[in-house]
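The structure is given below, and queries will be raised subsequently.
Heads up, one of the protein chains got dropped from this complex, but the rest are sitting where they should.
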Amino acid sequence: MITTSTPAATQRPIRLFRNKAAKIAAIPMILTAVVVFMGGTIWTIVFSFTKSKLLPKANFIGLDQYDRLWSSSKWGIAIENLLIYGICSLIFSLVIGFVLAALLDQKIRFENTFRSIMLYPFALSFIVTGLVWQWILNPDFGIQKVVRSMGWESFSFDPLNNQEIVIYGILIAGLWQGTGLIMCLMLAGLRGIDEDIWKAARVDGIPAWKTYIFIVIPMMRAVFVTTLVIIASGIVKLYDLVVAQTSGGPGIASEVPAKYVYDAMFLSQNLGQGFAGSTMMLLAVLIVLIPWAYMEFGGRQRD
Amino acid sequence: MTDATTLATRPVASTGLVDGPRGGKPKRAISPRNVFIYGTLLLVSIYYLLPLYVMIVTSLKGMPEIRLGNIFAPPVEITFEPWVKAWATACTGLNCEGLSRGFWNSVRITIPSVVLSIAIASVNGYALANWRFKGADVFFTILIFGAFIPYQVMLYPIVILLRELGIYGTLWGLSLVHTIFGMPILTLLFRNYFTTVPEELFKAARVDGAGFWGIYFKIMLPMSLPIFVVAIIIQITGIWNDFLFGVVYTKPDVYPMTVQLNNIVNSVQGVKEYNVNMAATIITGLVPLFIYFVSGKLFVRGIAAGAVKG
Partner (left out) sequence: MNTFKLFLTGASALALSTSVNATDLEVTHWWTSGGEAAAVAEFAKAFDATGNKWVDGAIAGGGGTARPVMISRITGGDPMAATQFNHGRQAEELIEAGLMLDLTELAEKEGWKDIVNPSNLLDSCTLDGRIYCVPVNIHSPQWLWLSHAAFEKAGVDVPSNWDEYVAAAPKLREAGIQPLALGQQPWQSNLLFGAVQIGVGGLDLWKQVNIGKDVDAAGGPDMAKVFEAMGDARDMADGSNVQDWNQATNMVITGTAGGQIMGDWAQGEFQVAEQTAGKDYTCLPGLGVHEYLSTGGDAFYFPKLDDAEKTAAQLELASVMISKQTQVAFNLKKGSLPIRGDIDLSAANDCMKKGLEILATGNLLPSGDMVFSADTQTQFNDLMVEFMNDKSITPEDAHKRYVAIVEDAD
């Protein structure tokens, strides 16, 4: 059955040759996957059991680094923040991205302009995104001041200096930068939907929103997979934005795991601790990724 | 998703990309529906444009005006001095040449990195999509896993790798690093694109006796311009804005522009010149911005072609 989904696979005799060429061509990928990503990951895990400080050294101390990691209140806060940021970012990116794409898909004028406006933040580096949003959210000369100067004296909007909601202040900036790309991916997905499906839905009298939810979105599965990988990898690696906007503050209220790892490695000069943190992060990624890969490839064999 | 819909909906380049909207048909110019759509889009546009507006307005003000206050107020007295300073005279350490110093370095880093990473990732995607071999899925999964590894963690292993290859500190070394870290997402995009190429085309080429590379160059390349544009845009943005790899894997004489940007924006001491910061920011972003606006249309087309089918 597998042969039907692979083009030209019906010609058995050249199969060996075919595979050989493909394998040779895939060598860079295999090397990257095995040597760099797997090798680097194993290297990281091994050194997470050492007390390496400034330089990686093989002086093993068992699980001490993990003990310290999980007894650190900073790491706890970092995990909690990542969960809040991750869930919100995932939902909002997908919803905003999809809604904007659907709006742009309504045969509107100036579509190109709107699209460029939503996409341009993606071109700017996180350092700058963080700086600008730090300004806009600054109570003394940003939005709060403007609203107050318009007469609403008691207006209060100061997310970056409030421990409870600071992570949402970062989320605002993160969405600003990232949703444009998601919107483009979604729009692309919508454009790939056959016009006939819309026609059929209209003939059947199905309202537009129902068509989107029950027909169009299930057809866009591949787009959602691509989008999810992009959003999720961005969430896990969230670092620059936090540094530029709050440097983890107020207090340690906006710490995130990637920052914890970086700080442990290069500020505290405690490589082992950093590696332990990153091992935990990678473990979490694996827990999500393995079932996905199983579904993706396990399912594929059957069609 | 069945093969039938793949074929029916997959408009490869030769048949012309579907670029037309697929939503409901417009009826009148001013209808509640249109008011809703345009109203929402305008509101959303304000959210997206506000920071850009703040950046531009600030970059045109003098420092005294900025200290006074309202970041949203238009400049009373427009000055282009911050722009000139950011580009030509801002000091980073002893070199007072502003961003101009790193501009060509960034170009020299970006071009080979973009070419190399895309060349490799496209062949990967092609091999994965059209010449699936045993174990390919495993490698591909590891590759996707790689997209989630924080760069910082990989700094030292990569140092060891580059040292063993003898290319530490060279532009080629840096290009290789960008190729490695660009590979997961790019390979995903290319793989998804190439799986959508109609099987008939492929079979015909096989019958004509074309091999792996023959089909890649004669059939795949010509019809996948859009996805290449997407890849180019993603890579140029990523590599152009990269700071960490540029500063860790090269030397001062080839430092990219972002090192200067960082030095201008992140100087720890002294008076912060916000106007120069903002001007520097916009200038640094100009190359990717320019590419977005020029190729905006192709971008969406390419994504449409690449990301839709998996």
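The letters A and B name the chains in turn, as written, and every chain counts its residues from 1.
Going forward, a residue touches a chain if its C-beta (ideal position, glycine included) is under 8 Å from a C-beta of that chain, and two chains touch if they have at least 3 such contacts.
Note that the coordinates shown come from a computational prediction; the quantities given were computed from them, not determined experimentally.
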Sole contact to the chain not displayed, among B:T58, B:N263 or B:T281: B:N263
Candidates B:P32, B:G93 or B:G209 - the one touching the absent chain: B:G93
Residue ranges of chain A at the interface with the undisplayed chain: 53-55, 73-74, 134, 138-140, 158, 161, 163, 246-253, 262-270, 273
Interface residues of chain B (partner: the chain not displayed): 91-95, 152, 155-156, 159-160, 162-163, 168-169, 244, 247-249, 251-253, 255, 259, 262-272
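Rule of thumb we're sticking to: only the chains that are shown with their structure count from here on.
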Partner chain A, residues of chain B touching it in the complex: 1-3, 5, 8-10, 18-26, 37-38, 40-41, 44-45, 47-52, 54-55, 69-72, 120, 123-124, 126-128, 130-134, 136-137, 139-154, 156-158, 161, 179-180, 183-185, 187-189, 192, 199, 202-203, 206, 211-213, 237, 241, 243, 258, 261-262, 265-266, 277-278, 281, 284-285, 288-289, 292-293, 296-297, 299-301, 303-310
Chain A to chain B touching residues, read off their complex: 5-8, 10-11, 17-19, 21-23, 25-26, 28-30, 32-41, 43-44, 56, 100, 102-108, 111-112, 114-125, 127-129, 131-133, 135-136, 141-142, 145-146, 149, 176, 180, 184-185, 187-196, 198, 202, 208, 219-223, 225-227, 229-230, 232-233, 236-237, 239, 258, 261-262, 265-266, 271, 274-275, 278, 281-282, 285-286, 289-290, 293, 296-297, 300, 303
